[in-house]
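With one protein chain held back, the other chains of the complex are shown just where they sit.
Just so it is clear, A, B and C label the chains in written order, and each chain counts residues from 1 on its own.
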Amino acid sequence: MKNHGTSLVSNIEPGQEVLSVQNISLSFGGVKALTDISFDLVKGEVRAIIGPNGAGKSSMLNVINGFYHPQEGEVFYCGQKRNAMKPHQIAHQGIARTFQNIALFKGMSTLDNIMTGRFTHMKTNVLQHAFWRGPAEQEEIENRLKVEEIIDFLEIQTIRKTPVGRLPYGLQKRVELGRALAAEPVLLLLDEPMAGMNIEEKEDMSRFILDVQEEFGTTIALIEHDMGVVMDISDRVVVLDYGKKIGDGTPDEVRNNQAVIDAYLGVPHE
Amino acid sequence: MFYRQAGDFKSSYREDLQTFALKQDRWAYYALLVVAFLVVPFIINDYWASAVLLPFLILAIAALGLNILTGYCGQVSLGTGGFMAVGAYACYKIMTSAPDLSIFFVVLLSGAVTALVGLIFGIPSLRIKGFYLAVATLAAQFFLVWLFNKVPWFYNYSASGQISAPERTMFGWAITGPNAEAPVRYLFCITIVVLLAWIARNLTRGRIGRSWMAIRDMDIAAEIIGVDPLKTKLLAFAVSSFYIGVSGALFFSVYLGAVEVGEVFGITLSFLILFMIIIGGLGSILGSFIGAGFLVLVPVLLKNVMVNGLGWPTDIAAHIEFVIVGGLIMGFLIVEPHGLAQLWRLAKEKLLLWPFPH
Amino acid sequence: MSPDFLNTIEVILNGLMAGVMYSLVALGFVLIFKASGIFNYAQGVMALFAAMTLVGFQTGQVPFSHLINAVFGTSIHSFGWTLPAVVAVLLTVVVMILFAILVERLVLKHLVNQEPIILFMATIGLAYFMEGMGDLMWGSEMKILDVGVPQGGSLWLEEFTAGWATEGSTYYGMYIDRLDIVATVVAIVLVISLTLFSQYTRTGRALRAVADDHQAALSVGISLRKIWVIVWAIAGIVAMVAGIMWGAKSGVQFSLSLIALKALPVLILGGFTSIPGAIIGGLIIGVGEKLFEYGVGPLIGGATENWFAYVLALIFLVFRPQGLFGDKIIERV
Partner (left out) sequence: MKGLKAAGIAMVAALTSTTAVADLVFPSLSYRTGPYAVNGIPYADGYEDYLTLVNERDGGIGGVKAKVLECETGYNTQKGVECYEATKGEGALVYQPLSTGITYQLIPKATADGIPVHSMGYGRTSAKNGKVFSHIFNYPVNYWDGASHAVNHILDVNGGDIAGKTIALVYHNSAYGKEPIRTLEELSKKHGYKFTPIAVDHPGQEQKSQWLQIRRERPDYVLMWGWGVMNQVAIQEAANIRFPMENFIGIWWSGSENDVLPAGIKANGYKALTFHGVGSDFPIFDDIKKYVVDAGKAAGAGDQVGTVLYNRGLYAALLAVEAAKVAQEIHGTKDINAAQMRDGMEALVIDNAKMEALGIPGFGPEFSVDCGNHGGPGLGAVQQWDAEAGTWSLISDFAPSDMDVIQPLIDEDSSAFATENKIEMKECA
């Protein structure tokens, strides 16, 4: 499996489309989770996906990184139609993500968690690893340098060797972001990165997200409930409700969209 | 008081990656190697070799193998005995069909054959998880033992249906067969053990090890990071089976010399190895050794104390041995559920900070 | 009807009966797993221990007599009485309840909230412990277990069916062991009473609540510790029943603890958490392995049942990883 993510995306100029989903419908045993959803993500933007609980936001991310296969509709990535792929293949194309409920590797340290994020960039094989000295060790050290950059960037130097299970919630969220960043993704999916955080932590996290966007030019798709944060940091917003898209546009456009207001104020569905 | 981190600075990532981060640990390790290679061979006798050290070393290899699969990759297997039988029978077939091949390569080849078999039995792990997988691996256990018992080709059509290891030498020293001397057998085994432990450490400290642990800790997250679950699990099965196969080959050729498959490689052996890694510590190289040592040594020790020391009847001693071993297992789990290796680690952490409590 | 057809029917019927015997053992596993998430490796040893205790009471054996004699140089073996089977059974039930209390007090209490594999390991320690303790208490000689369960082929059925075969062919009638019929009745009674217990008693409802959701059960004030004692006691009694059924055939001896191995494929097939699963899983395994041994066994040298049961379970698992009736494993991200 080759890592074509970077090569694919290198021809994409800022402002061009990185990913678009077209007419996606997904259902589980008759229950519709997503109905005919279409939207796109352009390079370098922060795109928020919002909506009430059960709107299908996480399902949407699961479709993008291949965990769910929609019954209908297509995903275009870097201008090409994407065939049905396994999540790990999609990871190799440069899509990384974090999870709503933290999905860190509990038995490993912060460092190891983030090093695992470098998986798609490491090529040495079992035999080389068996004897360690040589390519394997060299590759570990090279990647360790990258990881140390991320550790510095996220300001988590002191917890480098702490098992992640012992970390407080906010820090775990940060480590998870670090793990996703370690993949140097083209597209970063963040599923409620600020859930359960206090204001200070949210501010830190927002800063990291904006820094990522600026420094690495990463395209970011973000699910978030805190409207203030969403309005502050996102470039465009897509709104889902009951598996349907009810709004799409800049934060200001969405804010004034009647359907969105209804959904959030709980106007009953007919 | 001499056990301190202070002054032991790491100036490169390479140094930071070494196995024994503390100078004192490193020294202790080197000292242990010196004793194992340069002292023990001169004082070892038949009893120590056959009753304690050989079973300890050989079962430690199997424990390492199972720990790679269960401790690192999170796939519980109860087929260890069956896979050890594969190693043993591969060893026998290779020994008898290529009598001139060095026993060292015979053992490694047996491991390779077992790795292939392990790969096949690893396939269901993609769909089956946890205890369901553990019980499913029993299918391998029972089937393999049945197969070796049933197909005469495996035991060269001998009337007895048992396999016995003919004499094979290395550098002119008999390694297998009745004339092999205790120090030679010991050195052969410890060399393989050190080599395999080193490789296990290398495999688990880098990319490969992290992909195993990622599958173990959260397979969905691992997949989304780019880890292919099938390839990773199968690799763990293959590597683990290689170790277990080598262990089985040594168990047969160097330790026992003759084997009846159902009696030696039965399900009790599978469970024994699993106990070793749980008591020693899942996901710990050191734990594999501690666990193997504990379960090999404690019964021998208890027996000697009760029968030779206190003169109790052998049967009462054997019953009490069961009671004590069972009690110890429960006791250790209550004190430290993550095994003796973790207990050891915590003790060292305490010692580092001594005399301050935190 | 051709004798071959009748023979196949006979094999299937006997497979079903054998399956019931497996289910009896599997039930104990399911009870404990459902209520506490513990895969109780000691279940087989519990069956042995219960059967030994039962015979010990029945024949008036002095517990630990071997040890006492060795230490004090005495020569005591028996109280010199024999108890009626019913009394011995009741006393054994008391012992199994005491046993459950001890296990909870001394072991489980200290291991709450540990990972399943750790709890599994603890039950292995427990199995070792009980194996040694059982032998110390009652000795490792074989004991004859006789609580009056009938055995042997049913003559009536044999005569009744002997004429079914086509004229001129040799057919001896159908064979069913009366012990198996008793076991089936016992299994049915057991399942019905367990169902009644869990539906209509306070404790039973608490039990189900715990099985559904530990946290929720705790928050409404159900004592987990009490539940564990009850569940282990019931599993101990189920183990005793299994011990009686199996021990009637082979005498009470160490190998009785190995019946656990026959129950494991039943468990993975039926699902660790389902009582109907344990029954139906047992029936499928019983019929499957007997048919395979009957049809394919002779071609490949026989003695296939041990591994075939597991392979059969494995095949089922590939299509349904949580077993036939197990709780669906839901993966969420």
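Everything below uses one rule, namely that a contact is a pair of C-beta atoms (placed from the backbone, for glycine too) under 8 Å apart; a residue touches a chain by one contact, two chains touch by 3 or more.
Computed from a prediction, not measured in an experiment: that's the story for all the values here.
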{"item": "Left-out chain, listing which of the shown chains it touches", "value": "B, C"}
{"item": "Residue of C:71, C:142 or C:216 in touch with the missing chain, whole complex considered", "value": "C:142"}
{"item": "Touching residue (missing chain; options B:25, B:315 or B:336)", "value": "B:315"}
{"item": "In subunit C, positions touching the absent partner", "value": "7, 10-11, 14-15, 17-18, 21, 66, 69, 73, 75, 77, 135, 140-142, 144-146, 151-153, 172, 175, 177, 246, 249-251, 253-256, 258-259, 262, 289-290, 293-294, 297, 301-306"}
{"item": "Residues of subunit B (touch criterion as defined above) contacting the omitted chain", "value": "46-52, 55, 96, 146, 149-150, 156, 158-162, 164, 166-167, 177-179, 255-260, 262-264, 266, 268, 300-301, 303-305, 307-309, 313-315, 317-319, 322"}
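In this section, only the chains that are shown with their structure count from here on.
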{"item": "Identity of the chain that, by mean CA position, is farthest from subunit A", "value": "C"}
{"item": "Distance between chain centroids, defined by C-alpha means - subunit B, subunit C (Å)", "value": "33"}
{"item": "Distance between the centres, which are taken as Cα means, of subunit B and subunit A, whole angstrom", "value": "41"}
{"item": "Subunit B, residues touching no fewer than two other chains", "value": "220-221, 224"}
{"item": "Where subunit A touches two or more other chains, by residue", "value": "67, 99, 103"}
{"item": "Touching residues (chain side subunit C, partner subunit B) in the complex", "value": "39, 66-67, 70, 106-107, 110-111, 114-118, 120-122, 124-133, 135-136, 140, 261, 264-265, 267-268, 272, 300-301, 303-304, 306-307, 310-311, 313-314, 317-318, 321-323, 329, 331, 333"}
{"item": "Subunit B contact footprint on subunit A (complex, rising order)", "value": "1, 65, 67, 86-88, 90-92, 96-97, 99, 103-108, 112, 115-117, 119-120, 122, 124, 126, 129-132, 136-137, 139-141, 144-145, 148, 179, 183"}
{"item": "Residue ranges of subunit B touching subunit C (in the complex, touch as defined)", "value": "76, 124, 127-132, 135-136, 138-139, 142-143, 146, 150, 220-221, 224, 267, 271, 275, 278-279, 282, 312-313, 315-316, 318-330, 333-334, 337"}
